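Here it is, the structure, as structure tokens.
With one protein chain withheld, the remaining protein chains of the complex are depicted in position.
Chain naming follows the written order as A, B and C, and within any one chain the residues start at number 1.
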Amino acid sequence: MKIESRSVNGVTILDIHGKITMGEGSRGIRDKVRESLDGGVKNILLNLGDVSYIDSAGIGELVSSFTTVTNQGGQLKLLKLTEKLEQLLAITKLTTVFDFFDDEAEAVGSFS
Amino acid sequence: MKIESRSVNGVTILDIHGKITMGEGSRGIRDKVRESLDGGVKNILLNLGDVSYIDSAGIGELVSSFTTVTNQGGQLKLLKLTEKLEQLLAITKLTTVFDFFDDEAEAVGSFS
Amino acid sequence: MGDEVEKENTGHARELEISFGSHLGYLDLVQELSDKISLLVGFDEDARYWIGLSVRESVTNAVHHGNELDEEKKVGVRFESWPDRLVIYVQDEGEGFEESDVPNALDPENLLKPSGRGIFYVRSFMDEVCYEILPEGGCEMRMEKRLNNQKQGDGNEN
Partner (left out) sequence: MGDEVEKENTGHARELEISFGSHLGYLDLVQELSDKISLLVGFDEDARYWIGLSVRESVTNAVHHGNELDEEKKVGVRFESWPDRLVIYVQDEGEGFEESDVPNALDPENLLKPSGRGIFYVRSFMDEVCYEILPEGGCEMRMEKRLNNQKQGDGNEN
């Protein structure tokens, strides 16, 4: 897994590449999110368009990033879910928890 | 494995695609060669440029095709060896047995 | 020469077994093996994906919870290919667990937990799942996926 960070209109976008799995060191996302929060960022968008694989540990990582950000009064949203990832979120009722988007501009604009 | 047959200047070219291995039914070449001989063809060129993998059974198949054709007074030559295939032929001294070419026109022209 | 590579419809299973020291570095390998075998059985791409994920989750649990990442302890995975289904056993050397102790991943109080979804996914994607504590020690999970019933993880299983 590789994470790149960029900023668009006050929203920090984390572009995540590769696998988010137990074996791949999924903690990276949580760490990067915390780093952004520490830097004063409140609005975070995880771009998952280039995620090649995710397992339940990876899903858990998204959830724990979400709660971390929410607890700090920020917002975490998701961009570009693959079909499989959306299915994994749906069957564990997480599509009701996460805001997610296909279009980056729309996602960025959605932050209040 | 898939074999296509075509004729160029009195030489029958067998274009071999895929794997020539124990598991893949390597006998196909021998059968196709015999078919050509039965049809009166004497000069056969095996185009191996699209062979993705070969094992010792496949090498054996090339050898037995060679002896079959030679015993019938014909000639069998090889076209477009991959680097690995050439190494396999070399270490079993079969590069001294087979005529082989990289260029099709040159190969076709070489038949007497 | 063995020109026949197709699986005969003889009505008995073809078996393949793999075992390795408890290390997460083997997960990709086992998942790829699962992909290859489910292809041989005849599952479509979607089914292969979910079977592979189920194997991955189960092996992760065996390595992680069962053997507690102790490389001296082995994980075994057995694939039984039948003409109409694939049965997969995942075995570890741990003490096992009570399935009834596993919290329901869909309960509101669990929805935002960072873990606890693995078995739930396996149950969603496979047709049958059960666990057994082995008399000789260790824990074995059995999961089955039927060929004519390639359900697409609709989450109605829990």
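Please note the rule applied: a residue touches a chain if its C-beta (ideal position, glycine included) is under 8 Å from a C-beta of that chain, and two chains touch if they have at least 3 such contacts.
Everything numeric here is computed off the predicted structure, so don't read it as measured data.
Asker: Touching the hidden chain in the complete assembly: which of B:Ser5, B:Gln75 or B:Thr92 does that?
Answerer: Going through B:Ser5, B:Gln75 or B:Thr92 one by one, B:Thr92 is the residue touching the chain not shown.
Asker: What does the interface between chain B and the hidden chain look like in terms of residue numbers?
Answerer: Residues in contact with the chain left out: 21-23, 55-57, 59-61, 63-64, 66-67, 84, 87-88, 90-94, 97.
Asker: Where does chain C touch the missing chain, residue by residue?
Answerer: Touching the chain left out of view, chain C contributes residues 2, 5-7, 14-21, 23-26, 28-29, 32-33, 36-37, 40, 64, 69, 71.
The working rule: only the chains that are shown with their structure count from here on.
Asker: Would you kindly tell me how far, in whole Å, the mean C-alpha position of chain C lies from that of chain A?
Answerer: Spacing between the chain centres: roughly 28 Å.
Asker: Measure off the straight-line distance from the CA centroid of chain A to the CA centroid of chain B, and report it in whole Å.
Answerer: 55
Asker: Distance between chain B and chain C based on Cα centroids, please, to the nearest Å.
Answerer: 45
Asker: Please list all residues of chain B that touch 2 or more other chains.
Answerer: none
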